[in-house]
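Structure below; questions to follow.
Excluded from the complex is one protein chain; the other protein chains are retained at their positions.
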Amino acid sequence: ACGNTGGSDDDSYTIGLAMNTLNNPFFVDLKDGAEETAKAEGIELIVTDSQGDPSKQLSDVENILQRNPDLLILNPVDSDAAAQIVMIANEQNVPVITVDRQSAGGEVISHIGFDALKSGNIAATFLSDILGGNGKVVEIQGILGTNVGRDRSQGFNDHMEGFDGIEIVARQSANFDRGQALKVMEDILQANPEIDAVYAANDEMVMGALSAIESAGRLDDIIVIGTDAIDPALDAIREKKLEATIAEPPYFLGKEAIHTAIKILNDEDVEEMVTLENTLVTEENVDEIKTK
Amino acid sequence: MSLLKMEGIKKSFNRIEVLHGIDLEVKSGEIVALLGENGAGKSTLMKILAGVHLPSEGKIFMEAKEVTIDSPRASQQLRISIIHQEFNLLKDLSVAENIFLGKHITTKLGVINWKEMNEETTKLLKRVGIGHISPSRLVSECSIAERQLIEIAKALSFESKVLIMDEPTATLNNEDTQKLLSLMEELREEGLGIIFITHRMDEVMSVADRAVVMRDGAYIGQEEVENLTKDQIVRMLVGRDLTNMYPDRVAPQDEVVMEVNQLHISKRLHDISFTVKKGEVLGIGGLLGSGKTDLSKALFGLLKHSSGEVKMLGQKVSTPRGAIDAGIALVTDDRKDEGLVLDLSVAENILIPSYRKISNFGVLKKNTMSKIVDRWVSGLQIKTPSAESEVRKLSGGNQQKVVLGKWLQMDPKILILNEPTRGIDIGAKFEIYKIIHELAAKGIAIILISSEMPELLGMSHRIIVMNEGRLSGEMDITEATQEKIFEYATGGE
Amino acid sequence: MTNTNDNNNWLRVALLLNKYRVFIIFLVLLLIASFISDAFFTVNNLFNVLRQVSIVAIIAVGMTIVILTAGIDLSVGSVLALTGAIAAGAITAGLPFPIAIIICLLAGLLIGSINGLIVSKGKVPAFIATLAVMVIARGLTLVYTQGNPIVISDMGYRFLGSGRILGIPFPVILMLAIFAIMFWVLKHTTFGRNIYAVGGNEEAARLAGINVDRVKIGVYALTGFFASISALIYTSRLMSAQPNAGSMMELDAIAAVIIGGTRLTGGKGGVTGTLIGALIMGVLDNILNLANVSPFYQDIAKGLVILAAVLIDSKLAKLQKQ
Partner (left out) sequence: MTNTNDNNNWLRVALLLNKYRVFIIFLVLLLIASFISDAFFTVNNLFNVLRQVSIVAIIAVGMTIVILTAGIDLSVGSVLALTGAIAAGAITAGLPFPIAIIICLLAGLLIGSINGLIVSKGKVPAFIATLAVMVIARGLTLVYTQGNPIVISDMGYRFLGSGRILGIPFPVILMLAIFAIMFWVLKHTTFGRNIYAVGGNEEAARLAGINVDRVKIGVYALTGFFASISALIYTSRLMSAQPNAGSMMELDAIAAVIIGGTRLTGGKGGVTGTLIGALIMGVLDNILNLANVSPFYQDIAKGLVILAAVLIDSKLAKLQKQ
């Protein structure tokens, strides 16, 4: 990379981080992981926030590229749209790595993420085991315009379809949002006097759903599982309100992204696909789980 | 030959019938004066011809053929052209565009031909006596009287057979009215049929061929004008004789209420000084665009004083609120834009300036409110289904009465009246003159801005005249004549 | 002259019908809803709907008076988020929650007043002024929360959003009280009447000596205040402040106002309609969820029903005119 980023120390790197959104703690943690690691490593990080809009992300990346960065970390809003974004960076010979969601095209040196299909699958397995293959289940989905939202749902349902005794009595999207989940869950509770379990595709939505379930006085009747392992969810597990969540700590995504970037810039070998481990968190292991 | 004929026209709004079966006929080359009190239904009848309202019942014939007029466009296609009582101008557009609204002159390719439009506009403006106004001037920069003349020019821009003029002279002064009347005579020569609505009997006597009278939505009668005297028409209208329109004056007191010292408003008013005494009616005259309205606004603190001052009983006034608190009330000449909140009820419009006075810690006193409203609705004989009706639905003259009522009940120390009887019928005018007279007798100072010469001469103690934003003359009523006022108004001497 | 009284009665019926047009549409919707799902017409569910609606409805009261002055306030959603974060922050900092509540409400009043100042004294179109404030308030929320929710652990605080008095959810009581008060204010106070005058014809209002700027500052300040009340309910319901709380809420609030018959150009309308407008949208959401309509189709259904409602409303209006 040439030097109109112009610091005095020419050995320092400039890296762009194009974030999907910062309106969600998951991504804020991801960003924090990257920022703190970058700071420790003496790297200038240009962070943009596309507010969930793929075309804004394209603009953000174009703007970052005007600064001639050494590398681009892309946290795609959408995999397919990401392809074009990666290609633009490729055209300017800026190496690209992706985090959380993948790019469907272009030349990506490395991807760091969790497996969303697997995540949905873990949740389904947990519930089907506890329910013994019989029961009424509610699924609260994430943003259906994102592949993580869709993949988790698919992973969940692929597994559940194997059980004739399990009925999905309600399937609603709450867009990964706590407030929306509260409302959706309230209505579902009204419509269904009998509910055995709830799966929410992230912990924000779990927190909203829990509020509704608690108000309805049905905490004891319903088994709930979320995803992400954000702090409030872990607390809820300790308080025995929430049965389980799936740890996919975003902070590590950010941290790993910067480490991988440094390796690339130092011409070291990196893996094409870095899949971090997602683990089921229950009362048993809640105090051992590390999210930061 | 009968050009246009209406038969048994009825019209209801919200199931209330306001026209009870009216017949009206106009011949080619004839001027018909349509007369009646405020709210009689004149404008409503004309709006039916203009395609604004559909009649509930009745027939319309154009050159002996029955026609349906279901849109303004349909009316235009029948070669009917109308000047509505309320202006329908686009203030942010130029004079030329307003005149050619809906019928822009275009080239063969559909592109607007600005040059030709402007030229045509100038011709039309000259015809109505305001050739000095540039076609590209925005209507928002034109005075009320100028706007009225623009509306007339607009109506003339159609090649029409029937021309309807709904109170075109209400805002015009003597000179412009005379010009308009002779223009009407010209048009009659050309074979147009004209329906002319006015509340001024002199105008009827001077141009109309026939007078048709309505009252409360009903047809009362008609007569050839040559067989009538002014008093006979008044009797037909009001149902009684009106003698002595202008009450005798009571001499003003000595105490000065308002004092204006070398007031200067950037680009509009220059070096204005005068005083008004308690109980005095100070008339202000001048040609159109001479700055009378600007002066009224300046006195009320609506225009920024560049230098000089306006003092009420020794206290300086420079904002509308300050003016109101000092006891100044302003009846503006632009009732639609400045005088009324059209969507609010008659009651509320009357009460707006006094809410502060009639509330207890911001909470309104219901009884006081209804008392005030009742008093002015009946006192001014405002014709409305109820005090709760929207002002928008009142007839023009009744709207004007609401504007008056709202300020009269404020008990001002000085009342600035800008064209207060604009569009008001002769009976109500009589009442309003009486009220002005009583107020003055009670010691209230009155500034009466009027383009109606008889009104000015009949009511004022003293008259000042404006010309191009300056005071060009002052005279006591004993020495005032129409000619003298005109001379000052044109900047003579 | 004889049938003046008759006429007056007709007029009154017409006016009444005109005022309660939305109400009729609402009743029809309720009828349909109770056919669609048995779960709908239970006391429990009805309170549920009312409670859900309360957050938007309270904001919509503010929006109504702003719109009555021919203004608009796009910042309400962000103000909810920011003042909610302030409340949660104050509680987390250890302040007793009544004090936190007061701080939150004052913050709402303050931001609202800033809106009002920019619009009135700054003479900036309300749309763009409050859009800018919306963006700024959202940014401040993000900076303050660092993008993370602020969790409230003081259980006493839970009452605001989830408590009940005589079996009625507290937010519902709050909402109805605010509507009642503002209904009265609009009808019986100088401030209320001045709002209509300013919105109906600003120039005429100014000429009548009304302090137009003060009226405008007042309505925006109140709207900010109401947004912060909604923030209290919101944060209490979720026992946390969410950085992205209230996004798009301005559209819902404006929709409630307009469906309720208040005219966007000012001077005409009132809060009764707004309450019904908000309820229409709440019932719609509720019944679509109760009926478990697929989320993809919910938007379509919601849009169509709103469209149908306003089209019917406009037809009814036309019928009455004849």
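Per-chain numbering from 1; labels A, B and C assigned in written order.
The rule is short, and it goes like this: contacts are C-beta pairs under 8 Å (C-beta built on N, C-alpha and C of every residue); 3 or more make two chains touch, one makes a residue touch a chain.
These numbers were taken from a predicted model, which means no experiment stands behind them.
Asks: Just name the one of C:A129, C:M182, C:V198 or C:A245 that touches the chain not displayed here.
Replies: In the full complex, the listed residue that touches the missing chain is C:A129.
Asks: Can you work out which residue in B:H84, B:K297, B:R335 or B:K401 touches the chain that's missing from view?
Replies: Answer from the full complex: B:H84 touches the omitted chain.
Asks: Which one, A:I46, A:V169, A:L219 or A:I289, makes contact with the chain that was left out?
Replies: Selected residue, touching the omitted chain: A:I46.
Asks: Using the document's contact rule, name the residues of chain A that touch the chain not shown here.
Replies: 4, 6, 19, 22, 44, 46-49, 52-55, 58-60, 62-64, 66-67, 78-81, 83-85, 104, 143-145, 149-150
Asks: Considering the entire assembly, which residues of chain B contact the chain that has been omitted?
Replies: Residues of chain B in contact with the hidden chain: 50, 52, 71-73, 76, 84, 88-93, 97, 101-104, 106, 110-112, 266-267, 304.
Asks: Suppose we count only contacts with the excluded chain; which residues of chain C make the list?
Replies: Touching the missing chain: residues 74, 118, 122-125, 127-129, 131-136, 138-140, 142-143, 146-147, 251, 254-255, 258-259, 263-265, 295-304, 306-307, 310-311, 314, 317-318.
Keep in mind that, in the parts below, only the chains that are shown with their structure count from here on.
Asks: By the document's touch definition, which label belongs to this structure's chain graph: line, ring, star, complete, or other?
Replies: Graph shape, chains as nodes and touching pairs as edges: a line.
Asks: Report the most central chain, judged by the distance from each chain's C-alpha mean to the global C-alpha mean.
Replies: If we average C-alpha coordinates per chain, C lands closest to the whole-structure average.
Asks: Just curious, how far off is chain C from chain A if you go by their C-alpha centres, in Å?
Replies: Roughly 34 Å, centre to centre.
Asks: From the mean C-alpha coordinate of chain B to that of chain C, what's the distance rounded to whole Å?
Replies: 42
Asks: Which residues belonging to chain C are in contact with no fewer than two other chains?
Replies: Residues: none.
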